[in-house]
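Then we have chain A:
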Amino acid sequence: MLKIENLVTKFGSVVALDGVSMTAHESKITTVIGANGAGKSTLLRTISGLEHPAQGAITWQGESIVGRRPEDIVRLGIAHVPEGHAVISELSVEENISMGSLFRRRKFKSDIAKAMDEMYQLFPRLQERRKQLAGTLSGGERQMLAISRALVSRPQLLLLDEPSLGLAPLVVEQIIDSVNTLCRTTGLTVLLVEQNANTALGVADHGVLLALGKVVADRPAAELKADENLRAAYLGY
Partner candidate 1 sequence: MSNLKAHSIARKSLIRTFLFTVVMLILGSRFDAYNQAQLALVLILFIGVLSVTILTGISGQLSLGQGALMAVGGYSTALMMINYKLSLWIAIPLSIISAGIAGLLLGVAAARLSGPYLAGTTLVIALAIPTLANRFMSVFKGDEGLPVDVGYPPAWFSNTFGEPSYEKWQIYVALPFAAIALFFASNILLSRSGRMWRAIRDNELAASLNGVNYSRQKIYVFIVSATFAGLSGALYGLRGLVGPSVYPVSLSLTLLTAAVLGGIRSISGAFIGTVIVVYLPDWIEKALGNFSLSEQVSNFLPALISSLLLILVVVINPAGVAGTRLHKHK
Partner candidate 2 sequence: MNTFLAALFSGTSRGAIFALVALGLVIVWRGAGIVNFAQMGQAMFSTYIASTLITNGNSYWVGFFVALFAGAAMGALLDILVMRPLSNKKKTELLSSDSMRAAVPVIASLGILGALQALAGILWAAEERGFPAPAKQEGFTFGSNVMPFTAFDLFVISLVALTLVITTLFFKKTGIGLAMRATALNQEVAKLSGIRTNRTRTLSWAISGAASSLAGLLITPTSNLSPNTLDLVLIVGFTAAVVGGLDSPAGAVLGGFILGMVISFVTFYDTPEDVFLSILAVLLLVLLIRPRGILGSKDVRRV
């Protein structure tokens, strides 16, 4: 379980997160929705250690992770897929995936090949393109690659930042489906950031609505999806 209390993150004078409290429950999909600039990405980046909070607590499985470095936080089982199909274009597909498992190569050597295979099973299109440079992939394939890079570290918590960005609905559905299946079959905990509220709330168990760095709603996903007033007020549709 990931528990966030009163989290404040600033960029100079810009307060991106202004006292956020929320929880991501074990083996559930929690989605964070909100308009552009609401602070969704900043929330994930603060959890994974890329940004340092000015205040507040982040507790993961009973342990505080504030102030740790990103490379240590991955080792605690939190994998982050940042916004914008973050893969390294100059490396091959295979190298991008195996990069995510490098830190496990001492302790879990025998598991690495297996984990890589699982990624190729999850996204067979990547297997066909194993030797290709990541820069030559399509947007959807890149997003699959970015997710594989994160999953190959066998995380317990997956932070997923706008996987739908710039992708066709069909591809989005495929990706979200894969994540959903993983969550249901392996017990992975997912924190999914989306602007596309309908898609996200459709698969999520729980929804958190963020506006200007503050939580304005924190409810079961179905309930949030049905609340037309909230939607009109904060998402504009």
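The working rule: a contact is a pair of C-beta atoms (placed from the backbone, for glycine too) under 8 Å apart; a residue touches a chain by one contact, two chains touch by 3 or more; residues count from 1.
A quick word on the picks: all candidates are chains of the complex that A comes from, given by their letters.
Please read all numbers here as calculations on a predicted model, not as lab measurements.
Asks: Quick check: counting C-beta contacts as defined, which of 1 or 2 touches chain A in this complex?
Replies: Answer for chain A: candidate 2.
Asks: Which residues of chain A touch candidate 2 once you look at their complex with the stated criterion?
Replies: Spelled out, the residues of chain A in touch with candidate 2 are 48-50, 69-71, 74-75, 79-80, 82, 86-88, 90-91, 95, 98-100, 102-105, 149-150, 153.
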